[in-house]
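Below is one structure, written out as structure tokens; the observations come after it.
Left out: one protein chain. Kept in place: all the others.
And now, chain A:
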Amino acid sequence: MEKKNKNSKKPTYSKFSQQELPAWKPILSPGWVIATFLTIGAVFIPIGLLALAASDSVVEIIDRYDDGCVPDDFSKNAQSFIQNPNTKKTCIRTLKVPKKMVAPIFVYYELENFYQNHRRYVKSRSDKQLRDPDDEDETKSCYPEANTADDKPIVPCGLIAWSLFNDTYKLSTKNKAITIDKKGIAWKSDIKAKFGSDVYPKNFQKGKLIGGAKLDEKKPLSEQEDLIVWMRTAALPRFRKLYGKINTDIEAHETIKVEVENNYNTYKFSGRKKLVLSTTTWIGGKNDFVGVVYVSLGAICIFMAVNFILLYVFRPRRLGDPSYLSWNRNPIG
């Protein structure tokens, strides 16, 4: 084999080049598969139950107020009510507290049928402009809310900022006001890195069409937490955004009076508005979905395992049975 010929280009030998790397070759033996399914079942059902329990311990109060806050004489024509600057927008709602709510209690507003994820909408912003006052002219991506009529850049530009949610809530129990803490509702990272502390609103909501809330031109964007929360666009047409936090406990069976300033127009596209008060646990807010799916998946896995065991017992089939090895060009199936 060893030729003295040095020119002969002998291939280099290694386990890799000879495709001889040691390999683990598992096969789908009944033992493995059944054990896998049983294990998944055994692990998933407890996790699911834990998740369900956690979700159950969350106290959540939801109040839809968009229809209730339209005066009766406008009920046929809610839009003209909401668009009329002279109508009285304040409306009183009362909420029952079913269980004791332990601080911190989160106050959310929930919008339904609102497409924050619409392509036209998500793209209409300028991150550069929000970050740096020198980039205030970077409004190209903000179409159609980029510049004012006299071609001055709008800060913050874009449809998202322009359509900022502007309903407000005042909560009280037994005539004692509950303070809603509006600080710290936005992501810290956004405040620090995405919204400049030296960028101030300019030319905002000065156009013909007023979208949503106006901004205090004295406060830098990094302190406009409502805007920061709003600018974190939601992926689904039904979403909640943090309005504020309540740092005091609310006892069970108490009645909360909510004074809603109903400004935001969802009537045009028949969207819904809800006010949500919720406590939180390790899985976050109330969400039964995870728990239910865990439990049912676990159950299905155990069911499959049992089936496979029964099949194995009643219709045994020897693995690698050579009697199945007949070479015919037209095998069944």
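Rule of thumb we're sticking to: a contact is a pair of C-beta atoms (placed from the backbone, for glycine too) under 8 Å apart; a residue touches a chain by one contact, two chains touch by 3 or more; residues count from 1.
What we mean here is this: contacts and distances are computed from a predicted model.
Engineer: Given the options "Pyruvate dehydrogenase E1 component subunit alpha", "Phospholipid-transporting ATPase", "TRAPP subunit" or "N-acetylgalactosaminide beta-1,3-galactosyltransferase", which would UniProt use as the protein name of the unshown chain?
Structural biologist: "Phospholipid-transporting ATPase"
Engineer: Tell me which stretches of chain A touch the chain missing from the display.
Structural biologist: Within chain A, the residues touching the omitted chain are 1, 3, 5, 8-13, 16-19, 21-28, 30, 33, 36-37, 40, 44, 47, 51, 106, 108, 110, 114-122, 127, 144-145, 159, 162-163, 187, 189, 193-194, 209, 211-212, 232-242, 265, 268-270, 282-285, 287, 289-290, 293-294, 297, 300-301, 304, 308, 311, 315, 317, 319-322, 324-331, 333.
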